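All protein chains of the complex are present and in place, except for one that has been dropped.
Moving on to chain A:
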Amino acid sequence: MEKSGSVDSLGSKQSSSRQPSVDSLSSSSTTSRSDRSSQAKPPSAVSSDSVSVSDLPLSPEQLRANIRNKPVPKVIRDSHKDEPQMLTKETVQDMAKDVTYICPFIGALRGTLTVTNYRLFFRCMDRDAALVLDIPLGVLSRVEKIGAATSRGEVSYGIVCKDIRNLRFVHKQPDDTLKKSIFENLMKFAFPVSNGQPLFACEYDQVFPENGWKVYDALAEYKRQGLPNESWRISKVNDHYELCDTYPSTLVVPVTIPDEELKRVAAFRAKGRISVLSWIHPESQATITRCSQPMVGANGKCSKEDEKLLQAIMDANAQSHKLFIFDARPSVNAAANKMKGGGFESEDAYQNAELVFLDIQNLHVMRESLRKLKEVVYPNIDEAHWLSNLESTHWLEHIKAVLAGALRIADKVESGKTSVVVHCSDGWDRTPQLTSLAMLMLDAHYRTIRGFQVLLEKEWLSFGHRFQLRIGHGDKNHTDADRSPVFLQFIDCVWQMTRQFPAAFEFNEYFLITILDHLYSCLFGTFMCNSEQQRLKEELPKKTVSLWSLINSQLEEFCNPLYVNYSSHVLFPVVSMRHLELWVGYYIRWNPRMRPQEPLHQRYKELLAKRAELQKRVEELQREVANRAAASSSERAGSPTRSITPVQTFV
């Protein structure tokens, strides 16, 4: 039995359209959101969300929580409630009491399990252990019954999550065998794509003060880089994704190569992913360009047009008469690709080009490495062999390889003033890792919060990193060989850089973790689909909310207070095992024996507040003294009022 309550403190019209369906098990709501923008309100007014709560009226806490406008649910403090704080369009699908969560750290805990169309919510009923599990269904990778029912009629379910944890629940088989158990329902809602249902992101319609879909505008970003210029032009050849369906519509290419020739080049590069510009050095004009492997094949084919394009890329940079081609793969793999029609550039065909292999393993190796890492960190750590176990996963070694590759690219561009071409096989996994990391080292703009969003939108999303395939949103096929933690690995590399340069990034660790959490959550449309073309076709900007809408609406939570804007600084991290660390704040965050680092940032914010307070007071006093001086010069008997407020010193 459910009762829906809609709160609308400001009398918005929205409430009528937001009435949650009472029993939306069969919901396939496709509410039109064409009027979204007209509904956008200033931040102070975005306080009206409808919240559906079963059996309970809205509590003041929930109201306050709504006013703070946190779409990411917070743990409810009130121990009477078994339900999560719901999002817009989120509805309870099933609920079971007396479910036991077998916590690998504390043991069995009994509580209530709720499944909505967005999340799995478990609340422990033990008065002493106030444990709450609140997991977006998108995080689930696999749900399975473990073993047969016991003599007491209990069944056990194991859940494997994408965010480095596993869950195990035990509950009684319903007496009525016809009724589906909560886990059967869970499987239904956890994998909507496999069941022909839309992802929750298509229903979620929270309005934020900023529309994150507008964060990235390719032309504006190229303009920031000073493009087009005398050597580079913006080409519309891929406007309708005819040249390459996995590339963005806006491409930057050398002025000397007309569109017709680009089409011929496309035939020679895998999937038509020709060499286009990613970044240009503001002073030396050295560029980072990206592409896929050349279709050399076993017979060693070559393409005059491709050679000409690379020559043009080299010529566009007057500082150097060389071009470096960075092939991300180990040379063995690159050679093996010849049998499949691919391969690498021969230095004979490409004059003045030097080919360097960066020895980064493929996505299958990375997936296996993460699997091993999960075994080592979850749930418990073998204390005696921690470091050697960590070493045997090779995870940090792979991180090192990626960072080292990016460092070589950045060094070539910055110190060598030489243009570089980066590719792997298809140019959508290792290539964006390398280009975006190198750009992060070279260009301080990408180290700001908005700049980083642009970097992701540009190098990852618009250039067709296949997020849907690599993550498998809402897809139950957890063994899919296309899944791989390529993006996670990139974020890990970024985190390593933030550790080495604590003052060089505008964002904090929580920003990176939030991105990863919503990579899986399926709450936002940002990481859905495989390419710009698909996203446009699915009308994601219309149908879904962007993650950047959330982040840019509460920037202060993601800010690194230590940030110093060294605009001209190039960062060269030390790529050594001596400095690389396992990102415990991400990989080991579920272990209750770990405590998040003492918030240094909190302390810093306290200090900032202190300074502001003192500055204000000094100004007041200065003014007062000035006034007094003026007053005493006119009338000597003036008695200034004392208005000195207490000063607290923390330090």
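Here are some notes:
Assume a residue touches a chain if its C-beta (ideal position, glycine included) is under 8 Å from a C-beta of that chain, and two chains touch if they have at least 3 such contacts; residues count from 1.
The definition used in the following text is that contacts and distances are computed from a predicted model.
The listed options are "Transmembrane channel-like protein", "BZIP domain-containing protein", "ER membrane protein complex subunit 3" or "Myotubularin-related protein 10 isoform X2", and the UniProt record of the chain not shown names that protein "Myotubularin-related protein 10 isoform X2".
Interface note for the absent chain: among A:I106, A:A149, A:M339 or A:L536, the touching residue is A:I106. The chain that is not drawn here is touched, among residues A:E90, A:E305, A:D517 or A:E532, by A:D517.
Contact with the omitted chain, checked across A:M187, A:L396 or A:V421, is made by A:L396.
Interface residues of chain A with the unshown chain, by the touch rule above, are 70, 72-75, 77, 79, 100, 102, 104-108, 110, 126-135, 152, 165, 170, 377, 380-381, 383-388, 390-391, 396-397, 404, 407-408, 411, 500-504, 510, 513-514, 517, 557, 562, 564, 566, 569, 571-579, 581-582, 584-585, 588-608, 610-611, 614-615, 617-618, 621-622, 625-626, 629, 632, 636, 640, 642, 644, 646-651.
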